[in-house]
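The other protein chains are all here in position, but one chain of the complex has been omitted.
Our next item is chain A:
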Amino acid sequence: MRLTCPLCGARDRREFTYQGEAVALSRPDPDAGPEAWNTYLHLRENPAGWRDELWYHEQGCAAWLVVTRHTTTHEVRKVQLARDVAKAEGTA
């Protein structure tokens, strides 16, 4: 499996570390209440399909990436810098 880092180009999977579903970019407000925080911390979708995930290009440029990956075919549709995604969403 290879991922195409927006900075480094196509790189081998072993250069990356997997973090999980890309929920860290939409962190609830500190006073959002226990339900919202419980969901943020513990509840995840488990789709057989497309999902946005956080990957870390640890052995490369050290950027956090949002990888849009199909969980059954492993097809990768999109790779973006997490910073760009967060800026676009107004969370950074």
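Everything that follows uses one rule, which is that contacts are C-beta pairs under 8 Å (C-beta built on N, C-alpha and C of every residue); 3 or more make two chains touch, one makes a residue touch a chain; residues count from 1.
Going forward, contacts and distances are computed from a predicted model.
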Chain left out of the displayed complex - its UniProt protein name, from "Sarcosine oxidase subunit gamma", "NADH-quinone oxidoreductase subunit G", "Xanthine dehydrogenase family protein molybdopterin-binding subunit" or "Menaquinol:cytochrome c reductase iron-sulfur subunit": "Sarcosine oxidase subunit gamma"
Option from A:Arg11, A:Arg51 or A:His70 whose C-beta touches the chain left out: A:Arg11
Missing-partner contacts on chain A, residue numbers: 7-8, 11-12, 14-15, 57-63, 81, 83
